[in-house]
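What you see is the complex with one protein chain gone and the rest in place.
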Amino acid sequence: MLTTASTTLETTMPSPAEQLRETLRARREQKELLLMTHIVLGYPNFDDSLCVVESMVKDGVDLMELQIPFSEPMADGPVILRANAQALAAGATTEQCMRFAERVSAEFDIPFLFMTYYNILFATGVEQFVRTMAEVGIQGAIIPDLPPEEGGEYLSAMKTQGLAPVHIFTPSSSPERLRELAQHSDGLVYCVARKGVTGKDTAFSSDLDAYLARCRESTDLPLALGFGVKSKEDMDFLRGRVDIAVVGSETIRVMEQRGVGAVSAFIEGLNAR
Amino acid sequence: MLTTASTTLETTMPSPAEQLRETLRARREQKELLLMTHIVLGYPNFDDSLCVVESMVKDGVDLMELQIPFSEPMADGPVILRANAQALAAGATTEQCMRFAERVSAEFDIPFLFMTYYNILFATGVEQFVRTMAEVGIQGAIIPDLPPEEGGEYLSAMKTQGLAPVHIFTPSSSPERLRELAQHSDGLVYCVARKGVTGKDTAFSSDLDAYLARCRESTDLPLALGFGVKSKEDMDFLRGRVDIAVVGSETIRVMEQRGVGAVSAFIEGLNAR
Amino acid sequence: MQHSGYFNQFGGAFIPEILVPTFNQLEAAYLQAKDDPQFWQDYETLMSTYSCRATPITFAQNLTEHFGGAQIYIKREDLNHTGAHKANNVMGQGLITRRMGKRRVIAETGAGQHGVATATMAAKFGFDCTIYMGAVDVARQRPNVFWMEQMGAEVIAVEDGSATLKDAINEAFRDWVTNMDDTHYVLGTACGPYPFPEMVCWLQSIIGKEARQQMLERVGKLPERVYACVGGGSNAMGIFSGFLDDKEVELVGVEAGGRGRGMGHHAARLAYDDAKIGVAQGYKTYFLQNGDGQMQDTHSVSAGLDYVGVSPILADLHERGAARFEAATDDEVVEAMRLTVRKEGLIPALESSHAFVQAFKEAPSMASTDVILINQSGRADKDIFTVADAIDDPKWKQFIINKAEEYRRADNSIDNTGDDHA
Partner (left out) sequence: MQHSGYFNQFGGAFIPEILVPTFNQLEAAYLQAKDDPQFWQDYETLMSTYSCRATPITFAQNLTEHFGGAQIYIKREDLNHTGAHKANNVMGQGLITRRMGKRRVIAETGAGQHGVATATMAAKFGFDCTIYMGAVDVARQRPNVFWMEQMGAEVIAVEDGSATLKDAINEAFRDWVTNMDDTHYVLGTACGPYPFPEMVCWLQSIIGKEARQQMLERVGKLPERVYACVGGGSNAMGIFSGFLDDKEVELVGVEAGGRGRGMGHHAARLAYDDAKIGVAQGYKTYFLQNGDGQMQDTHSVSAGLDYVGVSPILADLHERGAARFEAATDDEVVEAMRLTVRKEGLIPALESSHAFVQAFKEAPSMASTDVILINQSGRADKDIFTVADAIDDPKWKQFIINKAEEYRRADNSIDNTGDDHA
């Protein structure tokens, strides 16, 4: 199916996870708060997905989550949920997502992560899926319904391929749990700002500080904070508190309400100081 | 309410029951099979009821059942049932029925019996009802839902007034039961030709003979046979088997289908030899 | 018959002569069954394997707290197969029918509960079955008609009289006088000629027997008061009969107060004073009738209580002061039903909800050590059309309108104004 690429890694080449860490480290030296964005692949179609990636990279997005759509996106809120459904209704397949990933990671010089649900990996075969991820230049993955307890095969495949498994910290996670999650993570960790699903408002306030301190204590990896980030004010609040801000549903909302062209202005607004 | 009439009877005058017996005896001498007809008082209105009585008497009917309408005529079939309901809907009352009876028994020289359900007597007060019956010139009554076991008050009131309580013989009655019913009856007994309610077809055949023989053995009173009698053929069959043929629903049917005026021809047809 | 079937001045058997042998046979079969311990054992076995007797008593903790007075217990006849106490009577009469060697049953039905129960029994016993139902009731109780027909019963819509329960009874008698040889008339309540009132009470006494024992076991004492709704009187007599010898237990029957006092507005024969003693449908009791003895129209939100007469046995208890009778109005009934649904997750039939109304009125002023027992004679989920109308639920109406549209689109041949009287 996919072209090129060997399945064993040269020991001398840095692994994708190492590349990811290095990229983030380097960018953080330039910028106090990095911006990670999220798109649903194939929504509304792959051409538009490509335009959005292009424009986001141009506008200074630091890394991106590419969501492979799934029919049962249990952890997603209404906006991303519908984007998943519509991408599938338009015929999006895992194979197309892989080709898309291959193209953008070749064309654009930022790290790309996959975000999807476990069944997408499982249906392909976890090992094969992860191998293909590596081949197409994806550096890590977020699988919100795959806790490390269930992730044995995935984690070892990721390790074999040198990819970064990104786990999720939550406000309700105990310190032990955070350490456990951190142990199984690479590249960064994803801190959700609150309970609930993606795409709902979050009241960013100093109430978050204790939680973020717990996160910091548990890992040396960069902290990405997501769920409800959607404005320059949110960004200003997060600056100094975490390493990466994640903007997810809001991009889709902007796109839906004001068209693909409006995404650029929105991202610029977020990144403005 | 009702005019005149004393409540004690002169011992020298024949009682209404005696008069009834005598009338029937005399008529039977002239005629092998007497004809008793039945109408529902106040159906469709009292004026029409009067016309029908008038015409029936003229056409040679020998005695008549006047049914006081009741809201729950449990033993009646659809034709009489609806006539009851419509008479009541048109406002017929017991009081009006009494006045009607008073008029026809004064005007026409045939015996009149009441037919009604027990609650009509009970609501007025059984004794008073029976007393009024006597006063208005009614000679007997058929109460299909009042077996002799329940009829103590009624039977003694009828006796006091010298009226004829007519009971019903049925094909399913045992010989003992027939004797018991006969004991409590006067004037005549009413033999139903079959199971069921009024107004359905009866197949008149010699199957009836054993039953009628049982009836004959149980009483010296004249036997009236009803339920389903509706044609000259039926009359011909009954002649020699019973003393009186009773035509009920069919008269109403004729009236409904062909008008009050058609009743006369119908009766003439029945009585023709 | 061996007995007159009188309870002081009430009861009797005012039957057409043609039925005398049939009633003799029925009385004999009934008395024999009553004398035969095996019968009751068979009956209990049937009810505990086909229905779910003993039905439980449920402590209504939330309602008890809500009213802050007496402890409220509920006897759960709604859990019976087919959803009401009617099953008890019907299954018992099924056994008696079989003993008499008959193979066809007929019944009247108002709300449809008794019709469904009888059709069910007939299916189980392999009897042919005809159900008489007022045309008005057929039209408003189609779900019950649907199930009766599925059971194989023929449902005949009675167009005569007021086209409701009493007319269905008359019509069932008309069938019976024609077909008594192979047919048993399964009368649905503790009314009609002897031996029906007594026989139905006897079969329904299974409720009271269980309830008395359950109260002693669960609560350790008898209830201060027992509440039951009164249509014909079978569920009331069923539960009351467990406590008739317990002078300390007050028995409270609750009739349909409809829109309140005044002839035509209700079906309260004992609690209001519009009824007087009369004889109809084969027995003597209080009837809602005019001066001439003509039965009058009645009204209740619950089809099962909407009846002109009342059990002669209850009339006698009333006369002797051995039971107290009250009436609950339509509005009170709907309110009590809603409260019970919300507080306890129980769905009392609109009929049963009458008993709840009175219990709710009295519980607050009783002591918290007092205990009351309500007979929940049936469940309301079969009556959803009636309940939704009583509650006037707009979403329900919209659903029905959409459903009708769907049917109409699928089949243009269906008449959209016609009447569905069978």
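Observations on the model:
For clarity, chains are labelled A, B and C in written order, and residue numbers in each chain start from 1.
We adopt the following convention: a contact is a pair of C-beta atoms (placed from the backbone, for glycine too) under 8 Å apart; a residue touches a chain by one contact, two chains touch by 3 or more.
Just so you know, these numbers come straight off a predicted model, no measurement behind them.
The absent chain, not drawn in this view, touches the displayed chains A, C throughout the complex.
Of the candidate positions C:S51, C:T97 or C:S352, contact with the hidden chain is made by C:S51. Within the complete assembly, C:R142 is the residue of C:R142, C:H299, C:R324 or C:K361 that touches the hidden chain. Among A:V197, A:V229 or A:I267, the one in contact with the hidden chain is A:V197. Contact with the chain not shown here comes from a single listed residue; of A:S71, A:Q128, A:S156 or A:Q183, that residue is A:S71. Although one chain is not displayed, chain C still touches it through residues 48-52, 55-59, 62, 76, 79, 81, 83, 119-124, 126, 139, 142-143, 145-147, 149-152, 218, 338, 341-347, 381-382, 384-385, 388, 391, 393-405, 407-408, 411, 414-420, 422.
For chain A, the residues touching the chain absent from view are 70-75, 77-78, 81-82, 85, 88, 93-95, 117-120, 122-124, 144-147, 149-150, 167-174, 177, 181, 192, 195-197, 200.
Just so it is clear, only the chains that are shown with their structure count from here on.
Taken as a graph of touching chains, this assembly has some other topology, since it is neither a line, a ring, a star nor fully connected. Taking each chain's centre as the mean of its C-alpha atoms, chain B lies 38 Å from chain C. Chain centres here are Cα averages; for chain A and chain B they lie 99 Å apart.
Separation between the centroids of chain A and chain C, computed from CA atoms only, is 66 Å.
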